[in-house]
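Single-structure report; data block below.
The complex is shown incomplete by one protein chain, all other protein chains being positioned as in the whole.
Entry: subunit A
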Amino acid sequence: MDITVNILLTIATAATPLLIAAIGELVVERSGVLNLGVEGMMIMGAVGGFGAGYLTGSPWIGLLAAIALGAVFSLLFAVMTLSLATNQVATGLSLTLLGLGLSGMMGTSFVGQPGARLPNLDIPGLTAIPVIGRLLFGQDPIFYISIALTAAVMWFLFKTRTGLTLRSIGDSHTSAHALGIQVIRYRYLAVIFGGACAGLAGGHLSLVYTPQWVENMTAGRGWIALALVVFASWRPWRVLAGAYIFGAVWIGQLHAQAFGIPVPSQLLSSLPYLATIVVLVLISRNKRLTMMNTPASLGQPFVPDR
């Protein structure tokens, strides 16, 4: 029983940063902006979170710093693509490269220093309940944020007027503009939200997952988050499912290896990617629904006529 709980906890830890980064990017893409800089914003969040936590001794300040740094960094992307109407793909890619380099430079003095870890939730009486206690009441704070965030984004996108407006901008920015909606302002806010989420995901890496700073510590997780958004056909609950399927298969294959199952390890390592794609493609096999969910003006620059 204990091992099952341990495995479930490990899966949640592995899935959380993917989920948060992907949910943020989902909102960005729903507004019609394609930000390929998730990896770069994430690593900035990681270095900012670790740095602030290390310097002040408080992982909570680290958490706030991670969010802030991710948001500020995404502002750079917003100014370039929204105000100056640069190519979103190229700008996003350069944001990733810049983030990886800049974070390495900023983090030089943090290398080889143990940092502060965000404590797990511990509610007297509840956390001690066998099995479900640790699962429901004993995880790290960012896990709860990630679940709440997913629910909030679902509610916002599909139950609020502002959410509807955001989606309409993503489908046709010219029509939205003609209706008097401030396309650029909405997109700015969406991009900054996405940046804050990516920063938080990075903070999860350097404050919970592996409390340390090392260059490139995101190791491609930003790209997995990006892929999740597309394969989940821009639906929040599918992103959640995708992140957890990825996490579960990933942890499962490690256990399979440790158990000595005679399957080539290279195949096992690629399983999480394969399984996630297959499952998400299967649940989005309805072409009409997928088309409906795809933001039609995704990636196209918008220059309002004055």
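By our rule, contacts are C-beta pairs under 8 Å (C-beta built on N, C-alpha and C of every residue); 3 or more make two chains touch, one makes a residue touch a chain; residues count from 1.
As a convention for this text, contacts and distances are computed from a predicted model.
*Asks:* Between "Heme exporter protein B", "Sulfate adenylyltransferase subunit 2", "Sarcosine oxidase subunit alpha family protein" or "BMP family ABC transporter substrate-binding protein", which matches the UniProt record of the unshown chain?
*Replies:* Of the names offered in "Heme exporter protein B", "Sulfate adenylyltransferase subunit 2", "Sarcosine oxidase subunit alpha family protein" or "BMP family ABC transporter substrate-binding protein", the absent chain's UniProt record gives "BMP family ABC transporter substrate-binding protein".
*Asks:* Any idea which of A:T56, A:S175 or A:N216 touches the chain not displayed?
*Replies:* A:N216
*Asks:* Which of A:G104, A:P141, A:G163 or A:P301 sits in contact with the chain that's absent?
*Replies:* A:G104
*Asks:* Given the full complex, what residues of subunit A touch the hidden partner chain?
*Replies:* Interface with the chain not displayed, on the subunit A side: 3, 6-7, 10, 13-14, 17, 104, 107-108, 111-114, 205, 209-217, 219, 221, 250-251, 254-255, 257-260, 262, 264-266, 269.
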